[in-house]
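Below is one structure; the comments refer to it alone.
Shown here: the complex without one of its protein chains, the others still in place.
First chain written, first letter: the chains are A, B and C, and each begins at residue 1.
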Amino acid sequence: MTSSPVAHANHWVITLVCADRPGIVHAVSGAIVEAHGNIVESQQFSSDDTGRFFMRLQVESPAERRDFEAALAPVIARYDMTSVIDVVGRPLRTLVLASSAAHCVNDLLFRQRGGQVPVEIPLVLSNHGTLRDLVGFYGVPFESLPITDAASKRAFEARVIAAVDGLDIELVVLARYMQILSPELCERLAGRMINIHHSFLPGFKGANPYRQAHARGVKLIGATAHFVTGDLDEGPIIEQNVVRVDHSRTPAELVAIGQDEESRTLTQAVKWFAENRVLLDGARTIIFR
Amino acid sequence: MTSSPVAHANHWVITLVCADRPGIVHAVSGAIVEAHGNIVESQQFSSDDTGRFFMRLQVESPAERRDFEAALAPVIARYDMTSVIDVVGRPLRTLVLASSAAHCVNDLLFRQRGGQVPVEIPLVLSNHGTLRDLVGFYGVPFESLPITDAASKRAFEARVIAAVDGLDIELVVLARYMQILSPELCERLAGRMINIHHSFLPGFKGANPYRQAHARGVKLIGATAHFVTGDLDEGPIIEQNVVRVDHSRTPAELVAIGQDEESRTLTQAVKWFAENRVLLDGARTIIFR
Amino acid sequence: MTSSPVAHANHWVITLVCADRPGIVHAVSGAIVEAHGNIVESQQFSSDDTGRFFMRLQVESPAERRDFEAALAPVIARYDMTSVIDVVGRPLRTLVLASSAAHCVNDLLFRQRGGQVPVEIPLVLSNHGTLRDLVGFYGVPFESLPITDAASKRAFEARVIAAVDGLDIELVVLARYMQILSPELCERLAGRMINIHHSFLPGFKGANPYRQAHARGVKLIGATAHFVTGDLDEGPIIEQNVVRVDHSRTPAELVAIGQDEESRTLTQAVKWFAENRVLLDGARTIIFR
Partner (left out) sequence: MTSSPVAHANHWVITLVCADRPGIVHAVSGAIVEAHGNIVESQQFSSDDTGRFFMRLQVESPAERRDFEAALAPVIARYDMTSVIDVVGRPLRTLVLASSAAHCVNDLLFRQRGGQVPVEIPLVLSNHGTLRDLVGFYGVPFESLPITDAASKRAFEARVIAAVDGLDIELVVLARYMQILSPELCERLAGRMINIHHSFLPGFKGANPYRQAHARGVKLIGATAHFVTGDLDEGPIIEQNVVRVDHSRTPAELVAIGQDEESRTLTQAVKWFAENRVLLDGARTIIFR
């Protein structure tokens, strides 16, 4: 409703996931009526693959958090729902991991500062020092810890875990972090760590895929943002983009073009995640754009 | 819900439009629970521009039409809703008006026959005879009535009205029908007549816009499908597409490229309309894709 | 030159491929001057990968074929060029192989008839009878030869070879022909047989890729047109397109969306080939659009 009659309304975002059965929407909307809420935005989806029901709502309500949660609690319990109740626009605490490539980090920090991506970034952690000035310009703390062997790699990952715990991190973004993560870290951060990688039609295995793409004369190159799982580059896909190229492009030009796609695709995925628009349905994502 | 426990369920599509206020979703979902329905798909939107609320639902329910409508009737009355209740996939009765260009008619008939666009077309009416064979191939009746002066134009429009009434027409598609319609006909068919026209950045007025687009060296050309209103080419937009061109294209090539965009844009708009996915919000459309 | 001063000019297209070295363009343009020709369109490319030089020209010249070829012959010999000299717009003799899916055949025949694709199609050959009426509507001969075992498959391929030889076929188009070709046929028609297949990010192996794409929640699906080689679906790529999809699409809807991409991608590839715009550079293509 445009001009809400509700005085001093809070603006809530709610996501709910449960086994699908009749009556869920009625039960949820009943709880919202009880909390004097008005549904401003609502999306739902029933998955044929998993039999699960997904819902995302934005609600204006004068209720305080405690009362609002209390109104929804019985419904959440009755349908055994996984739920999130949050304030719309609250910046998500985000840790960025990077190596030496600047393009993804720059795009993310620029748009974060411009208010386009609701995250706050208490730390950028890199295994190189290259990005120190860039990150500093945006007023974001930067640390670099070189990785040269197994021990320094373990130290780096220990620092990641300490940062996640000590800085109340809700999302970890791999902004062209070029190290393979340990399975333990992948598992620990499952569902809250996003990676970006280049994508081609067809896909290429092995080193230097841009050179392979050039050699095969592909006409489209792109990028995929996905959740990290133990199976490298195979986690649930959040967003993909491609752009047209032709035979005259050198491998170096393909890299530059691919980097643009990586930047915008990763930033888009982070934005949707921070807005609670990304839900997991088995091996795939539901995106409530 | 994937495997509905409901025996012999009917599959309904419902659209509801009313002034926005709290409690609508709860009231609607309550009526659906009462009809033993399960919401399979649901989209809603509150317009900041007009203060109106829009909803589209797909519901599985064992209820027969009479009972299903009876369950919803009190809600529709209470909120003073404009409503449609229909069977999912029922082919919309569609009249096609054409002139001599084949591209839009061919695309529409091919996809209609392939089951991609839920319409049935009892008549293609043209002011030329050019398309008789093409239309006949698809087993669709074809009539041509030449327009040479004001009297023959009135006769053509009278035939349109007779067809709309006599053939239970629910949608009129102008598939490159190159005559200007009378204001009376536009008004009579408001909200159920869709037109297609080419679109450029920037727009061009006057004759031969493709030649103008060539002369200005535009880099994108496209098409817009819209509802017809009295204000020519200015009705609410349903769908738009563009494609990239360059300086080497002749005006004739621009025309061919533009025709492809016209075909796919018009067919898409007709498909969405036939699926009850297009709702009017003042001068614009809400598209529940 | 727009208004050529040349009386009764012929309009030639020339493609030339040779090892790259200085002076080629000067030698070629000298031969054209000698034939009183005017270069209307010219594109060239030097491949870093193979060290080969590629050129495509369109030339207006009053010379007859014999004289025009005679003027170019010394240059072609001196640089050991692979060459084509043809009349611009001459329809390419094209054999279409199909199974039961209509979308690619319909798109190709409709655009061929509309003059958008310079091919003439003396035969559509299918292992099913499904498309007989559609092909007949366009006035194109149609034959079906069922494939049920190894012997009938050999018979089908023998018919393909007989058609290629007997009908002066210059291009074979696999318009969703769903049989695997024998290595002998692939080799015999190398460089003049084009196939279309669906493409995904990432690629999927095995049966029912649309179902796999749905299960993985891919956000883009597309199509690739390529030359057929012995290595199935791995020949040099001619054209690729993708379109955006989301989680709400059923596998059946993904198929329909993918078919649209297949149609337009295959038709585009055939058009470019027929216009002598596709040249082979090892494992990839040079496309002079």
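The working rule: contacts are C-beta pairs under 8 Å (C-beta built on N, C-alpha and C of every residue); 3 or more make two chains touch, one makes a residue touch a chain.
Predicted model only: the values in this text are computed from it and were never measured.
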item	value
Residue among A:84, A:158 or A:256 touching the omitted chain	A:256
Contacting the left-out chain in the complete assembly, out of C:26, C:65 or C:78	C:26
Residues belonging to subunit C that touch the chain removed from view	1-3, 20-26, 29-30, 32-33, 36-48, 51, 53
Positions on subunit B where the hidden chain makes contact	45, 47-49, 199-203, 214-220, 222, 224, 234, 236-237, 239-242, 246-248, 250, 281-287, 289
Residues from subunit A at the interface with the omitted partner, ascending	41, 102-103, 106, 110, 114, 116, 137, 248, 256, 260, 264
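We adopt the following convention: only the chains that are shown with their structure count from here on.
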item	value
Approximate Å spacing (C-alpha centroids) for the pair subunit B, subunit C	36
Centroid distance [mean C-alpha coordinates] between subunit C and subunit A, Å	42
Sequence positions of subunit B contacting 2 or more other chains	41
